[in-house]
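A single protein chain has been removed from this complex, and every other one stays in its place.
What follows is chain A.
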Amino acid sequence: MSAAAPGTSKAAHGDVAPKKKKGPGALATAYLVIYNVVMTAGWLVIAVGLVRAYLARGSYHGLYYSIEKPLKFFQTGAILEILHCAVGIVPSSVVLTGFQVMSRVFLTWAVTHSVREVQSEDSVLLFVTAWTVTEIIRYSFYTFSLLNHLPYLIKWARYTFFIVLYPMGVTGELLTIYAALPYVQKTGLYSVTLPNKYNFSFDYYTFLILIMFSYIPLFPQLYFHMIRQRKKVLGHAEDYSKVE
């Protein structure tokens, strides 16, 4: 959500005039454009799928099933972004990107897919909608940035919509994990008990509770980081317009 767009210039240390960073080569840029276009298209498919299913059924319930496959495919595909950072064609931190992608993948597979009973919960629709809108904006932002033709509207949307979408997504995620808890406890899903040959135990129920608690320190940090980014990115435009 807060990964920097490739080709963003950073002031070189100690220099007076900001130099543009070298950025990815022509082949890498072409690949990244294709990647981001495909991802934008994929999330648009999910968005359209949600709308069509809503119109067909006439209610918000159970819309997850209509977009389950594309959601899994495109959200899992985002793992490639970790590779992009590792290889260096995208100037973001591998750790930060890895963390963000894996948390999405975790929710998609280890919670929603694994605990069938939560799939009909409304909280799932809440985070899926938040993710869908966010990703459509984010991937089109990257696409346009790579092509050096970024419409201000897209930039504005990327740094403004998160204000509502981020808390919305987090709420949906937390409610979904919470809904999964009783089923995990009852079935002992993904849990290992003692005694066993390797003297190891894992309680998925406790693990999910710890995950929920981890949102408390993490969410504000990421949220306020985006707010600061917004001031920096959108703030400049306001300054220029004042000067003119």
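Here, a contact is a pair of C-beta atoms (placed from the backbone, for glycine too) under 8 Å apart; a residue touches a chain by one contact, two chains touch by 3 or more; residues count from 1.
By our rule, contacts and distances are computed from a predicted model.
This complex has a chain not shown, and the name its UniProt record holds, of "1-aminocyclopropane-1-carboxylate synthase", "Glycerol-3-phosphate acyltransferase 9", "Trans-2,3-enoyl-CoA reductase-like 2a" or "Exocyst subunit Exo70 family protein", is "Trans-2,3-enoyl-CoA reductase-like 2a".
Here one chain is not drawn; of A:S59, A:N148, A:N199 or A:Q221, the residue touching it is A:N199. In the full complex, chain A makes contact with the omitted chain through residues 13-14, 194-201.
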